[in-house]
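With one protein chain held back, the other chains of the complex are shown just where they sit.
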Amino acid sequence: MYAFDFEKPSTVAEAVAALGDEDAQALGGGQTLIPTLKQRLASPSKLVSLAGIAEMKGVTIADGVLTIGGGATHAEVAADACAPLAALAGNIGDPAVRNRGTIGGSLANNDPSADYPAAMLALKSTIVTNAREIAGDDYFQGLFETALEEGEIITSVRCEIPDGANYQKFEQPASRFALVGVFVARYADGVRVGVTGASEEGAFRWSEAEAALNANFSADALDGMAPSADGMISDLHGSGAYRAHLVGVMARRAVAAI
Amino acid sequence: MATISMTVNGTPMSGEAEGRTLLSSFLRETLELTGTHVGCDTGQCGACTVHVNGKSVKSCNMLAMEADGAEVSTIEGQAGDDGNLSALQAAFQEHHGLQCGFCTPGMIMAAASLLEANPKPSEADVRKHLSGNLCRCTGYHNIVKAIMAASGQDVGAIAAE
Partner (left out) sequence: MPADGGIGASTKRREDVRFLTGTGNYTDDINVRGQAYVAFLRSDVAHGKINSVDTSAAAAMPGVVRVFTGADFEGVGGLPCGWCVTDKHGEPMQEPAHPVLAQGKVRHVGDAIAAVVAESPEQARDACEAIDVDIDELPAVVDMKAALVDGATKVHDDLTSNLCYDWGFVEENKGAVEEAIANAAHVTTLELRNNRLVANPMEPRVAIGDYNKAGDDSTLYTTSQNPHVIRLLMGAFVLGIPEHKLRVIAPDVGGGFGSKIFHYAEEAFCTFAAKAINRPVKWTSSRSEAFMSDAHGRDHVTKIELALDADNNFTAIRTETYANMGAYLSTFAPSVPTWLHGTLMAGNYKTPVIYVNVKAVFTNTVPVDAYRGAGRPEATFQLERVIDKAARELGVDPIALRRQNFVTQFPYATPVAVEYDTGDYNGTMDVLEKMADLSGFEARRKESEARGKLRGLGLNCYIEACGIAPSQLVGQLGARAGLYESATVRVNATGGIVVMTGSHSHGQGHETTFPQVIADMIGIDASMVEIEHGDTQNTPMGMGTYGSRSIAVGGSAMVRAAEKVINKARKIAAHLMEASDADVELKDGQFTVAGTDKSVAWGDVTLAAYVPHNYPLEDIEPGLEETAFYDPSNFTYPAGAYACEVEVDPETGKVEIQRFNAADDFGNIINPMIVDGQVHGGIGQGIGQALLENCAYDEDGQLLSASFMDYAMPRADDVPFYGVDHSSQTPCTHNPLGVKGCGEAGAIGSPPAVVNAVIDALQSGGHNVTHIDMPMSPSRVWAAMNG
């Protein structure tokens, strides 16, 4: 790691101020950032830990809305969120990773194989920052790219609790990140299908599947369906065609589980 | 450099750390508690697992400064004050749950967390819980067996398959 300073503010305002310094970077749980720093792939002048900010903690459910503090760990989400998202969080990484990694950190990083993006697209989410609210549909902007501005902090995330939902993840055998993950959420006004891991453009909503499921909410409705293999990630662990196929399989399994 | 303090295995300790000092380095190099091992740099192997404020974490994926003021438990604190092995440690010896011993501190710390949350884990629970702890020697057979035995379950039938 390159040398950097460390700061641990106790309020969002202090954190925002601390992040105003040149090349300062926010530190959530560090489960991706610290390995990145070890590889010397980033050289922040200062890390601003968000772990001491009480207002970014907590997972609550009220009036059909799930609110998760940006500093909530995956383990806390797994313990206290609505069932489908809790199950997703409880399968991120491993127990030690879940005790440190945070939803805000994961969403800010927007790894194309992370689990949360699929859920945020499916769950009518709102990403709340120190400065504004961003609709989940507008938030993800490609691999490791988000709508966040420099120094902007995810303070919480809101999701509308669906009538039914399920997340199916097919793991990359080495990292156990999602080779493909599909989150299906059913609302009174329609079905939303979020897909992670698969596309070179990052997480996306699979609109063809949503349309088919709106017409007939059953796994059979997706029979033979898969997104185009064009633009799917192709690497050591699977071709684009394989990933596209898996999106169909995982989507059918998610629907069947709801 | 700054001085940071933490309670390690019940004893207040302090030392100098840079911003970039990892908790694993602080434990190993500054506090000379070398039982915590480092087996990778991407957070997969779990040899460095310790408990911070009662929760298992990978100490090579945490900055020492993040643990300033925390209660930290390491492998060195797992045996009783009389030096006797804990039930979990004893089960690892009884069931040959270790060979080279390098992953063992992390395995013990991870398993201790599991048993605290789930006193009678199934085989599947144990295997799932250990997904962040790699062992290259044992094929995991005797590790899983030892953890189930430590929870008081009869593992006599396991070896017979």
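So that you can tell them apart, the chains are marked A and B in the order they are listed, and the count of residues begins at 1 in each.
In this text, contacts are C-beta pairs under 8 Å (C-beta built on N, C-alpha and C of every residue); 3 or more make two chains touch, one makes a residue touch a chain.
A quick note: this is a predicted structure, and the numbers were derived from the prediction, not measured.
Taking the complete complex into account, B:131 is the one of B:61, B:113 or B:131 that touches the chain left out. Here the missing chain is touched by one residue of B:47, B:115 or B:149, and it is B:47. Contact between chain B and the absent chain runs through residues 18, 20, 28-29, 33-42, 44-45, 47, 74-76, 78-79, 85, 89, 92-94, 96, 98-105, 108, 123-124, 126-128, 130-131, 133-145, 158-161. Within chain A, the residues in touch with the undisplayed chain are 1-3, 38-40, 170, 173-175, 235-239, 242, 245-246, 249.
One rule holds for everything that comes next: only the chains that are shown with their structure count from here on.
If each chain is reduced to the centroid of its CA atoms, chain A and chain B end up 28 Å from each other.
Of all the residues in chain A, the ones that touch chain B in their complex are 1-6, 8, 27, 30-31, 34-35, 37-39, 46-47, 49, 51, 75, 93-97, 99-100, 175-176.
Across the interface of their complex, chain A is touched by residues 18-20, 22, 41-44, 46, 49, 55-58, 61-63, 65-66, 68, 110, 113-114, 129, 131-133 of chain B.
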